[in-house]
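All protein chains but one are shown in place.
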């Protein structure tokens, strides 16, 4: 196969969610002289775009979008040694976590994965995250955005605590704050002074994209 | 029939909710030399007590309690000319009304009637009563208690307005405030600074009775 | 038009079928072999009205798509506050209708849209508050030209006297209110509504005696509440049927308004499709007729639910889901020809537990409806139907009646028969006495209107 054909084959293996083939073709493409940049732009980006479209057209499931994203990530890992330390360009950085006392992390995980698929760098603090941890991460990682998830009525209030802790640490103005999870509503987001709210992952990603665009 | 028999017959006609007979026997009793005080104490009060008991034992309906109360009131009207201006002793005075914007008055009317049956003097301001009217009535009538009713979520807030208006007029400390109606809860009563709450008429009357006893 | 015969026997009346079935709204068919959920909602008052309605409408249409609800009806019951602002009413009806149209097109839904105008009259004002009456008519016009498919109201003519009477269990007052005063008001009102609806080629739905029969139901409460007799509440329901029928006599075509439990009577008498509400309207008021009332419905409703967040979504969408499954069960029964079997279970579930359920049972409704159509005028049918109800209650040994209920029934029988001996005279004489005693009662304004 020619280099061009191999780049297409990688793209198609992403669209077909075929992890093994994508790996095989990537190694072959590198052998055939494709640059990591080419693979990223022509194979991964295009593959993800097609999958994204199929999802929007209700042909693919969100789970398949996520699998495609993971395949893309795995390919990138293969490419890393060839990238000579040139960091991948990310559109923005997000620190995300489920708040203290709340162990529901599936929704949060989906949001994190979708953000990654949208080329955000995501630092996932996990579930049951106390305010101090959020503050620390903002200090150390200097993200554009802080995302919080809560599914319990009991733990919703923790979101306000995090915002207060950020204020106290003088970090509130440095980041945008977005919240989500079945317990919270847009109103609640407003009432505690969050900058944004996402009823679902797609919406959350849209809001985050807008923010980094405005920058 | 002897005087005693007639007094008993009045009592029984109250218990039997027989308006016509009660009137007939009252006139006969007066002819037979019964004093208005005797009729009030032996016939009306005892009749009402029996009816009240039957209500509590689930034998009578609340509506029958109310009818008995009305018969009692009618008999008292007959007695008035004989009472030589001596006002009936009342245990306390209540100003009551449904708040502004709310036309639901059935619940409020029941409470008012039950209070009357419990020997309160009741000044009923009706429905859709603006705060000024409550203030005015407190000024003019000097009641022990102000009762408010609301059935709509929209009109609940008016209760707070009335309390504020009473404060402004320097009257708040002079009265106890009790609220009720399907929209409000005990919590809400506390939150707006009312002194009491009645989930139903029986409960409301109990609270009011307690207040005037404490005096 | 006076109805003089019955459209159904107790054997053939059943949910999902009405002789005068209707097609309206966006491809919606009602009463032709399908029970349709009719969802009602109440916006949170602390929110912006337009945004609340937008949110509610969107959530409902989305949930319908998520569940595969193919046919549904939305009902907006305007509040007193909203009635103050005509521009707002026009906008919100427009908004809802355009959202409905968009979703219906995209997802092939069949949707009807009912708008209920609030009766904002202050009956204590001269001529029964002409100004408010005119405003109500303007809003009916407005609703018609902005997208409503069905017009309804829960009108209140006669309620001043009714409220006074019901808690005194004063039957003369109740009869005078429902069988006399209310009839004048109903006729005038419905002449107007029917003409507005006809002009715009939409439907004049029906009227609910909510302010009467549901108030009585609410006051009667649970099995052991002893507020007023349940048998009193049940005869108020029967008398209300005589009153609500007037809308149809003036030309209403249905679907009748959900909270009018007297609709069972109206269906038997008129053959028009009816909306009903039962168990799921526990969210708005408890009742002892939660299943039996479903036996004859064409639309099935939840009464109003507030737009608050619950674990599973907002109030309206949660209740749409419940209605969805309830109607699906009925529709499956129809599909398999088992509708009568399911209907009979619904009836048996409640009929003998309480007089309020008893008088909604099709066989009882049939007997009483015969009396209703056989009497010569509104007043006499009101008294006669109540007497018939009392008679049927007394004769049913298996009906659960406490000692107190039996005492009331005895009393009511005597009293009603006394009135029936010369209804107009009795009522007219009584009304003289009520004037003055009953706040806001203006008898003359009824007669002159």
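Order as written gives the chain letters A, B and C; numbering starts at 1 within each chain.
The rule is simple: a residue touches a chain if its C-beta (ideal position, glycine included) is under 8 Å from a C-beta of that chain, and two chains touch if they have at least 3 such contacts.
In this text the structure is predicted, and so the values were computed from the model without any measurement.
For the chain missing from the display, the contacting residue among C:193, C:333, C:360 or C:441 is C:333, taking the whole complex into account. From the options C:26, C:197, C:259 or C:283, the residue with contact to the chain not on display is C:283. Along chain A, the points of touch with the absent chain fall at residues 55, 58-64, 66-67, 70, 101, 105-106, 109-110, 113, 126, 153-154.
By the touch rule set out above, chain C reaches the unshown chain at residues 42, 62-63, 65-68, 221-225, 278-286, 288, 290-291, 303-306, 308, 310-313, 315, 317-319, 321-322, 324-326, 328-329, 332-333, 335-336, 338, 341-342, 344-346, 348-350, 353.
Here is the rule we go by: only the chains that are shown with their structure count from here on.
Centre to centre, using the average C-alpha position, chain A and chain B are separated by 67 Å. One finds 53 Å separating the Cα centroids of chain A and chain C. Chain centres here are Cα averages; for chain B and chain C they lie 33 Å apart. In chain A, no residue touches two or more other chains.
Multi-chain contact residues, meaning those touching two or more other chains, do not occur anywhere in chain C.
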